[in-house]
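In this view, the complex is presented without one of its protein chains, the others remaining in place.
So, subunit A:
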Amino acid sequence: MVGVSIEVLRFGPQEILNLWTSLHFNLIQILCSAFLIIFIATVYFMSKPRTIYLVDYACFKPPVTCRVPFATFMEHSRLILKNNPKSVEFQMRILERSGLGEETCLPPAIHYIPPKPTMEAARGEAELVIFSAMDSLFNKTGLKPKDIDILIVNCSLFSPTPSLSAMVINKYKLRSNIKSFNLSGMGCSAGLISIDLARDLLQIHPNSNAVVVCTEIITPNYYQGNERAMLLPNCLFRMGGAAILLSNRGSERRRAKYRLVHVVRTHKGADDKAYRCVFEEEDKEGNVGISLSKDLMAIAGEALKSNITTMGPLVLPASEQLLFLLTLIGRKIFNPKWKPYIPDFKQAFEHFCIHAGGRAVIDELQKNLQLSAEHVEASRMTLHRFGNTSSSSLWYELNYIESKGRMKKGDRVWQIAFGSGFKCNSAVWKCNKSIKTPIDGPWADCIDRYPVHIPEIVKL
């Protein structure tokens, strides 16, 4: 095209006119060609998927009254589990190595000795977290409640009737023709499932806004028994939530923070071991809790491999893909002992948000993807400051990167989440405009203290 244009410009205007008359076009031919061009262009633009913009998002900042220092957690545990010193000892060892800090928060009902997890308290926590995040989102984006066309709420372990999405509709008086969805039971990776669902809906509905609310309500799920495998989530899961505004409106292009590029979902549920590795069940005494199997890390590794096998070709530069292919062929044909080539994802992304599921998860992924400490800093610091907030942790991590002033226009972000099922879901975003350091948000009052060095073991 460029070559032709240059050639054409080299001709003078008279020569162009001569060339035109020599072509002997008649009117019908010109009109047909024009229509063909317009037709092809229309088909192209219509079948192109709509661009999904992430206009902005808001994370819930827990009030300081919900703070749970290590010492308080341990003291309460000792009083609640006074007949099971071994279980208390176990919790202490988990906490020491957890990578959590002294400012993580639990909801008010769980602060009691013993905890008082009533349904009313659970609804109270849901209202506190979700409404806080929504109010913050309305403030930041200027969104009017009546402009929300699609609402998706995901909360894995608390599913009352009416649903949490109905609760939001009731509180903010949303429209009666709103398309609302409530995803429950889908684990820590449900946030990206919601994003995927929103994306699909925004393909069908033009000119629409979608609000996605990711949270996990801790109150009804605090394990009250003393099985060790089930006490682990008590030590790690903390209060958190996020509300995200997605849109396919062209008018949002200017101010949107990110564009959604890819979402890749991988489900290993067909494998029995993967299916049972994060399992909610009753212990011998009838207490309900979530049992984590010992194979969790191995299964997570497998799920990740599946996911990046699909993700790789979509994002990696040709050179990396070629190297991977060649090594794969070589291993299959020549020598199975060749080390598998791990593509360098650092060439595809500037920032990584790995779900802060636990220290082990982050360590494992850092090793598998050969990431530097700075790449996993957002994940580690989110785990330290907020604990494992389940599906919303990816948003706290993204906010950390923005708060550090590291997000520039054109940067690509990879969000990876794991969850029960066993699932590995990932999303790729591209930064739409350089983002100024936020003045509000969950990190506003403490970002200067980060990054912190997190010792292997914190002595209580």
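Everything that follows uses one rule, which is that a contact is a pair of C-beta atoms (placed from the backbone, for glycine too) under 8 Å apart; a residue touches a chain by one contact, two chains touch by 3 or more; residues count from 1.
As a working rule, contacts and distances are computed from a predicted model.
For the chain of the complex excluded from view, the name given in UniProt is "Protein ECERIFERUM 26-like" [choices: "Aspartoacylase", "Ubiquinone biosynthesis protein", "Protein ECERIFERUM 26-like" or "ER membrane protein complex subunit 1"].
Among A:I30, A:V43, A:A71 or A:I204, the one in contact with the hidden chain is A:A71. Note that of A:R50, A:H111 or A:R265, the residue touching the chain absent from this view is A:H111. Touching residues on subunit A toward the chain that is not drawn are 63-65, 67, 69-72, 74-76, 78-79, 101-103, 108, 111-113, 116, 458, 460.
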